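All protein chains but one are shown at their positions in the complex.
Chain IDs A, B, C and D follow the sequence of writing; residue 1 opens each chain.
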Amino acid sequence: MSAAPVDFPILSMLVFMPAAGALIIILLSKRRPELMKLVAGITSVVTGAMSIWLLDAFDPQNDGYQFVSKHPWIEQWGISWHLGVDGISLFLIVLTGVLFPLAILGIDPHNEDPAQDKPYFAWLLLLEAGVMGSFLSLDLFLFFVFFEIVLVPMYFLIGGWGYEGRVQAATKFFLFTMIGSAFMLVSIMATVFLAKNNGVGHITFDLVEIAENASFAASTGRWLFFGFAVAFAVKVPIFPLHTWLPDAHTQAPTAGSVVLAGVMLKLGTYGLLRFGVYLFPEAAHWSRAIWLTLAVIGIIYGAIAATMQKDLKRLVAYSSVAHLGFIVLGTFAFTTQAITGSVMQMINHGISTGALFLLVGMIYERRHTRQIADLNGIQKAAPIFAAGFMVVMLSSIGVPGLNGFVGEYLILTGTFLTARWWVVVASTGVILAALYLLWAYQRVFHGEPDEANRNFPELKLKEAAVLLPFIGIIVFTGVYPKPMLSRIEPSVKALIAHVEEKTGFVEPQPEQIQVEDGE
Amino acid sequence: MLDVIWLIPAFPLAGFILILLFGRKLGEPKAGFLAATMVLASFVVSVGAYFDLLSMDAHDRHHVETLFSWVPVSSLQINMAFLADPLSIAMCLFVTGVGFLIHLFAIGYMHGDPKFSKFFLYLNLFVLSMTLLVLGENLLVTFLGWEGVGTCSYFLISFWHTRDSAATAGKKAFVTNRIGDWGFMLAMFLGFEAVGSVSYGTLNGAAESGVLAQSTATAIALLLFVGAVGKSAQLPLYLWLPDAMEGPTPVSALIHAATMVTAGVFLMTRMNPMLAAASDYAPTIIAWVGAITALFAATIAVAQNDIKKVLAYSTVSQLGYMFLAVGSGAYVAAIFHMVTHAFFKALMFLGSGSVIHGMHEEQDMRKMGKLLKLMPVTASTFIVGWLAIAGVFPFSGFWSKDEILLFALVKSPVLYAIGLVTAVLTAFYMTRQVIMVFFGEAKWESHAEEHGAHGEFKPHESPPIMLIPLVVLAGLAFAGGIIQLPSFGIVPEAWRHKLEQWLEPVIEAGEAHITDTGAYDNKAWLAVVASACAFAGIGAAIAIYAKHKAKPIEPKILADAWKYDATVSAFMGGPGRKAFAAVAWFDKTIVDGAVNGTGKLVQGTGGQIRKLQTGNVRNYAGIVGVGVVLLLAWFVLGRGVL
Amino acid sequence: MSSAILAQDVFTTPSVEWWSLSPIIALVSGALLLLVVGALTPRWPGNCYAFYTALTSAVAGGLAMMQWDDISDEGASTLVRGALAFDTLAQFLTITVCAATLLVALITGDELRRAGNDGPEIYALFLTAAAGAVVMGAANDLIVLFLGLETLSLALYVLAASDRERTASQESGIKYFVLGGFASAFFLYGIALIYGGTQSTNISEITQSFRTSVLIDGQDSLVLAGIALLIVGLGFKVAAVPFHVWTPDVYQGAPTNVTAFMASVGKAAAFGAMLRVLVVAMPFHRDDWRPAIWVLALLSLVVGSVLAIVQSDVKRMLAYSSVSHAGFILVGIEAAGHDAGESVVGDGLPSVMTYLLLYSVLTVGSFAVVSLVARNNGGDTSLAAFSGLAKRRPTLALGLTVFLLAQAGVPLTSGFIAKWGVIQAAVEQESYAISIVAMVAAVVAAFLYLRIMVSVWLQASDQPVGTEAIPFATGLAIAAAAVFTLFVGVWPGWLLGATETVTNYAR
Amino acid sequence: MQMIVFVLASLMVLTGAVSVIVMKNPVHAALGLVLTLFGVAVHFVSLDAHFLAAVQVIVYAGAIVVLFLFVIMLLGVDKSEDLSIEPFPIQRPLAIVVGGGIIGLLVAAIVRARDTISEGTPLESGGDENIKALARNLYGDHVFAFELTSILLIVAVAGTVLMTRKSKKEVGK
Partner (left out) sequence: MAEPTTTYYMILAAVLFGIGATGLLVRRNPLIMFMCVELMLNAVNLTFVALSNRFGNIDGQTAVFFVMVVAAAEVVVGLGIVISILRRRPGATADDLAELKG
């Protein structure tokens, strides 16, 4: 089945490698700050390489879990170390593997005290391990562990290397997410115990086992789903639970924002798919109207809020709310196109928004302000920088030929089959996206630069080296998404088949009219 | 040649990449020539494709070239594929042809601009997108080009982005277009839901074979029209086009006159079977929107003083004409007028560019005049364009306009009337412009000191690189009519209706058949009427602006474009902005306030309960005692005695 | 004459299972030896008192571990005429108490020698208190339980007041004493009423009497009132709201090492006793006492965490957080109450046991760090004293962070396992409401730990680098606690396996 | 007869108890305590608990109360406490409620259970039977508890030593 050598636990390595790196850094003497970045770089690059190797070894035809590694961990509670990857998680893994080296090597934390490098890189690597684990876990307990553990490094990164309001933002982020997890934790346990008496027969936290065998009463399933849903809704975030996001994004250091937008928000959307739709198909399908509505609200609301922001970083943060609205919309449309689009959009958003935060970070480094009012005419001062920003922005707007469009189009066209009127409203989001981004661009880049911005430094070679991979992926995925889609699709099909089997739902298929072209 | 059809977009793409990489090294003028060459190459390929098709039997003139599978997800299979058929090739021909000429002109026009190479970078990108748009085998590829040209127009309008007006205009163009794209996207979704595909073949096939429900067809057609309205600057979304004149003049000529703005017309023609399958009111709506836009814009053009603004509104008006044609089922006429319009409007834009160039970036016609002597070539070519658009026999505009009016009459006399009035106005304001610019007395001398930079100010003729395109276009604008000559009983059989025969396989489904109507028989008379109108307009203008027989009537309201733009902006800046601000406030105060409030609440509660912890041991004992009593009460009363 | 007496009544002295009693004997004899020798010899050099105490408790704990297997082989039994229970429940508590005592002893040495009043008495008190705690956990007779309770309490009263430099210490001592006496009076009255209802103070006999005669619709009102008063007495010791009032003041006022002892040994023993009284002795009234425990748990969770976040003194914060931890443990007891006395029971009892051990280690570790920081800031335990600790002593800050994260219940720390176990037990009994309340309370409490971490990591330090010297013994204790915390967090299987067995206690 | 004793003894107990909590002067309060203790001792006697009655008088009334008085004198805290002022207005009502509540509820429980308290054969209390029975029980069933009290006393001793031993500073001055 999978091309991977059975004896090499690639997935476990993906988790342990960064963790090991963090451990090494902790053990290193803090008098050798130069070593820290070296170690962090090496481990993250190796992890990235492994993830890319995984991409290559992954078998596109197989819609099941691949490279599965399963070992008992806490037998007393039926908990096991169960990792696996399928089309849905594959690219999130790769994204994580690629994003972290860039964030670690490409972004300078600006520690006035070199000793600070040590915790900084240690936390980043720990974060990577946690994120990897969350995407790979196929065990409820394991997933929860990773889902929670990522909070800690993120908390310290925001709190330690963030901007003026960092502590407040970090705390808000930590507590807000924990509240959500509180419900999920109870829900997880309830799921396990109820599953025991409803088809599974014994205590186990194994996701697949429960999802395949358990059959909950409708009302029960809905309550359990609710528990999970709250946690993910906070993480995504879905309106009205989104207010931690702007603060966290704005206050986080550049690397933090990049990672936060790039992969951590995806924990929510990924969770909704893997632990919402897959685990509780009935409940998910039953509650879809609510989700679709909230998603649409998020799209419009996020866009409008973004338009009025005065802080560039905050603006990008709110744009995330809108983009993730699209992802949620697709997730609860229950069509292959929509869900495939959602999964793809998770990656796209990670790339584009990640890159946007990167660029905003560069602006801050140069001008020490994020206020749009303080910036102007940068395009004249630094045309190449502006061009880079422009490309990323267009992908975020969803201009065809760039990655953002493909995902958005798939989501909308797929959702149109099951939720037409939601799409009619949601599509207006593309107008607003153009509005707020172009307006911001005009204010920041166009016009005649004033004294402060006249000597805005041009894109440096190192920065370009970090930016290029992003732009490369943006263009390539936009022009030739097939390799990605063909790997995602089988798993999505399997998921929908699962839903169809567990509920009465039948995926609508547009009747294929075959007209031989051209008369 | 058809199997290498992809070369048509490929060349501009190559040009784009080359300039992107080496643009700065190449510098001026090499970059320009590189770009022009690339477009020329595409033109050559198009010509080759044209002859390939020509060599085929009329009904086999249909070739699909699939490059790769673009967006394949289960039932949705979208290919990156090109469709070579009479329509797309015709479009390619004049897009690349006119495009090439404008490239040449631009080399001269952009002389000395610090961002010379970047300009041609954008131009090539534009041609790439435009060819994708017309060659696309399915709606999505077309949409790719559709958005591409939109983006390029954004780049080019705000090319001189240090000017705020330019930046704003670019943004306005993009956003307004997006409103149209919303309709386009919904049309695609609906099409996919209906027939499981977005390829023209399938959609139109379904429409023709009647598989498609009429309601669906209507919805798709109208949603596409929404897209067209955005792209082709029809009411109510035309707003961006006049502002788009902020861009360099070649851009106005290429994008905002000849090619991009006609994309809407192209799209409707491409989807004509859908329109045919739709309910009758669909085409009627289109016709009316077109007619009203035509008249509306013409009235505004009458009172404009900016040499380019006049042309801009005239463009809007002419586009209205085309949609009038589409709505009347006169697809041939629409395309015909699109082509001729491309010729003479491009010609006049370039001419105006040449004038502006010669006047040192002066655009106000009131500061011009008497340029005929100083800029003979420009002037004479411009006059050709004038006569063409005015619809004077035998210039190209005469033929195409006649076609449209003919069908309009069949559709509805009222539409015909509107068309005529528009024709009069067109002739009038164009004459007015020609007089103000090239005749009368030279008002620019009084403004010499403004240009005191190089001492004694004197407008000068443009360099040959700019004049050649003018001449060529002038030729086309004069003779363009031959591609679609009516009979009038005198025109030899072999010369008639070339374009119609050529497009026939594409538009047969939608084309209205009027040969049996009375209007058709009186074609000649209609032509006379039209010419009469043209001369009436010209005459009036001469009387007022040259002979000063009467005071010019240029009401403020027209100069302000019926206050429409102002109203919309006022709304956006006022209530619209307030509403947005309200949402932002709501988010900050209510939603986030609730979150932070919860935190405050918890801490506050803590602060209150804290007061119980007085530190006095007897109070503590009291609290314990209360606890004891309550516990006892539960056990003794709750579970025991009672 | 005397012979006549001997003739007419045959009196057989009870058989004493010395081996099974060995842990208690070890602790007590250790204390006596220390008192006697300490009184005769001049002050011992260095940290000898501390290490001696640590050794003693280690021996006691070791003995308990050795007996573990005997129990799992022969099953549970009772000792000396049913005075004590000899089961894994008791042994596990013994081990917990000994482990905590060991750690406390290590931090006590440095504390006392700095103050210059190092001496045998305090250690002897620790040991005897530990013995009392062990008895509480093992008691199979309410009177014995009461005596154990008093032994522990009296020692704690004295220890709390033992730092005579600080008036706060004495104030806490007197407060603790007055309220403690008050509470134990209620406890005693409870025993009397139970005795009135069952004619016995022996747990086995009490249970038996219920098994034979079940009085319905409140005719056993004496027993009911008795249970109420017993809950009061024990609730006071475990610091459950509203009987927690003493906790913040005493925890703050008492010397830090004593506070650590209270929070670990005191809580563990009291909860052990509570399990004995409620789960072991009163299974037939579980539906009567479970709601009461439910309410106590709720109040403790909410009040504990909400009051904790408004404090400014770290010791006081930890005091309130210990209240909310008590709430968590009560959740576990509530869960155990659903199926108390059944042949097959859920995870309630084991989860409580796990929680007690893990929390004891955690809290001692936390207070150890606090003691070091306070010592080097003139006894100041306010949050300000902690600001910038990471810059001064990264290792110390790291240790503290581990403990705080664990208390917050962050995964891969023992605290997570503890919380998970308790909540899991509650959910297993489908008491969802209290579970969710508990988790939300945990979030509120998390804010507290974040506050401390913020000032430790993110705030500037006004002290020079390296202010906090880390003496060997204390450092050892902190390191051991931290390692244990992380180790259990990653690999809890063995511990859970052990606690699973406590459900077959001596009946 | 029994009843009269009960009533009288009860009066002693209650008057003593009340005087403990109302007497301004601690010494008087202590004497009130003595009265109560004696009353309780009388009850013990009428309940055939002769040994405990004796211990009650010797240990309690004797040792403990003397200890109290001793400390009172030693520390000179015998100045009377002004009970007219109460810094916490709520405290006394609260005290009444708590006290009354406890009494009421306990009495309710006791009364409710009066018929269900099982009746056993009374212990023969002739001669030294009571003390013998007590001894057997003490050294038999409760031998462990008995030993435990020794530990308790050790704690008390060690504790008091620790508490009252002068610390170096105090020695110094």
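We adopt the following convention: contacts are C-beta pairs under 8 Å (C-beta built on N, C-alpha and C of every residue); 3 or more make two chains touch, one makes a residue touch a chain.
Source: prediction; values computed, not measured.
Note that the undisplayed chain, when the full complex is considered, contacts B, C, D. Touch with the chain omitted from the figure is made, among C:Thr53, C:Gln252 or C:Thr474, by C:Gln252.
Among C:Ala60, C:Ala161, C:Ala260 or C:Met274, only C:Ala161 touches the chain that is left out of the view. Although one chain is hidden here, its contacts on chain C can still be listed: residues 143, 146-147, 150, 154, 157-158, 161, 164, 167-168, 170-175, 177-178, 181-182, 184-186, 188-189, 191-193, 195-196, 199-201, 248-249, 252-253, 311, 316. In the full complex, chain B touches the hidden chain at residues 610, 613-618, 621-622, 625. Interface residues of chain D with the unshown chain, by the touch rule above, are 1-4, 6, 10, 13-14, 17-18, 20-21, 26, 29-30, 33, 36-37, 40, 43-44, 47-49, 51-52, 55-56, 59-60, 63-64, 67-68, 71-72, 74-77, 79, 81, 83, 86-87, 91-92, 94-96, 98-100, 102-103, 106-107, 110-111, 114, 117-123, 130, 133-134, 136-138, 141-142, 145-146, 149, 152-153, 155-157, 159-160, 163-164.
Criterion: only the chains that are shown with their structure count from here on.
Each chain gets one centre point, the mean of its Cα atoms, and the points for chain B and chain D are 102 Å apart. Residue numbers of chain D whose C-beta contacts span two or more other chains: 105-106, 108-109, 112. Among the residues of chain A, those in touch with two or more other chains are 175. Considering their complex, residues 88, 90-91, 94-95, 97-99, 101-102, 105-106, 108-109, 112 of chain D touch chain B.
Against chain A, in their complex, chain C makes its touches with residues 394, 405, 410-412, 416, 420, 423-424, 427-428, 430, 432, 435-436, 439-440, 442-443, 446-447, 450, 454, 457-458, 492-493, 496-497, 500.
Interface of chain A with chain C (complex): residues 30, 73-77, 144-146, 148-149, 151-152, 155-156, 159-160, 166-167, 171, 174-175, 178-179, 181-183, 185-186, 189-190, 193.
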